[in-house]
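In this view, the complex is presented without one of its protein chains, the others remaining in place.
Right after this comes subunit A.
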């Protein structure tokens, strides 16, 4: 079914992917087993189920990531107000402690589920799965998953989302994409937030921030937004509405999608080990990505 997480390796076909058949024996008599599974295959499997769940209910799921205080919750508050009556929104909030963010979202009149991770620095697919039991997906068009504020760990865990958005706020400095390449490489959209502060923080260069992003071989849109003032998040709202339309067309065709930075490393290595130099399984899960 899926080449990414190793879930397609079953007792029935594992002899095909294991070097030298079932057991190759090393010189000192140990059994050598070739495995080639993602270290996160359990998480990836749960993420795949979440994605199926979203698709079955016609929901677009967007993972929102940034460092703490970059303005994720403020952006979502403004988004909910702006899209009121057009798009039905719900939010899953991830934080180490407190219900504060979920309460801010609920105050805008939309459902919010708070996940408190304790000391965990990221959300994983199982936590999101549990949170989904507390949401009625039939009443939702777009689900925002506001990840734990952290530019490191959340990048490594697939939650089942269709798209990743990474925020870079002006006070943080324009070289964040160079410092945190793993995070910015997996973004489908990078938002430069708090752009109203550009006038008082001239050391932040929007051009430089975008150059650092492009250095990561990222071709995704880079937009400046400000959650203060009217109309300053229009580029973001357009992106959300376009993505929702794209998700609906995909579902009509029975297809799904994953964030653009995620590649199929297990298939890549399986091909290498076979000594076959064939066109990697780089189907990117979806060819209609980013028009």
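Basically, a residue touches a chain if its C-beta (ideal position, glycine included) is under 8 Å from a C-beta of that chain, and two chains touch if they have at least 3 such contacts; residues count from 1.
In this text, contacts and distances are computed from a predicted model.
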item	value
Protein that the absent chain corresponds to, by UniProt name, given "Hydrogenase maturation factor HypA", "ABC transporter substrate-binding protein", "Spore germination protein" or "NitT/TauT family transport system permease protein"	"Hydrogenase maturation factor HypA"
Option from A:200, A:217 or A:253 whose C-beta touches the chain left out	A:217
Residue in contact with the excluded chain [from A:137, A:182 or A:251]	A:182
Touch criterion as defined above, residue of A:31, A:200 or A:253 at the omitted chain	A:31
Contact footprint on subunit A, counting only the chain that is left out	11, 19, 23, 26, 30-43, 120-122, 124, 152-153, 155-157, 177-179, 181-183, 185, 212, 214-219, 263, 265-266, 268-269, 280, 282
